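With one protein chain held back, the other chains of the complex are shown just where they sit.
Here is chain A:
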Amino acid sequence: MGVLARARPAQLAALLPDLPAHDYLRAPETGCVMVRGRIGGAGAPFNLGEMTVTRCALKIDGGAVGHGYVQGRDKMHAMRAALVDALMQGNDAGRIEAEVLAPLRAEQSGQRLARAERAAATKVEFFTMVRGED
């Protein structure tokens, strides 16, 4: 679900153009979530600030229920995330995994790697100067 939450809405739309019939249990709605941190990274929690989130719940033919929680305010994004969640519970799971989730995962890990490589290029290599007393 993290892969769907992080996906760019346009990309998910391109990968899942056809929308199977569904009934909303909760129509897509935009709200916010309070993000928490921990003091010192590991201590007591505190409230850092909020982020926008859009969520949706729906049922597809066959009865599978899908939930979508995605970052941002795109309602179609949340709806598609819920659809994928529902489709992954049925016979279409293999197809959805190959056609939707695998490409999203590949792109996201590619982006992560690209950032890590840029960071690696800025890693400082220290070298010790020869001391004068010898």
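Simple rule for what comes next: a contact is a pair of C-beta atoms (placed from the backbone, for glycine too) under 8 Å apart; a residue touches a chain by one contact, two chains touch by 3 or more; residues count from 1.
Quick note on the criterion: contacts and distances are computed from a predicted model.
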item: Options "Carbon-phosphorus lyase complex subunit PhnI", "Heme exporter protein C", "Nucleoside ABC transporter membrane protein" or "Acetyl-CoA carboxylase biotin carboxyl carrier protein subunit": UniProt name of the undisplayed chain; value: "Carbon-phosphorus lyase complex subunit PhnI"
item: Chain A, residues in touch with the chain not shown (by the definition above); value: 1-2, 5-6, 29-53, 55, 57, 67, 69-73, 112-124, 126
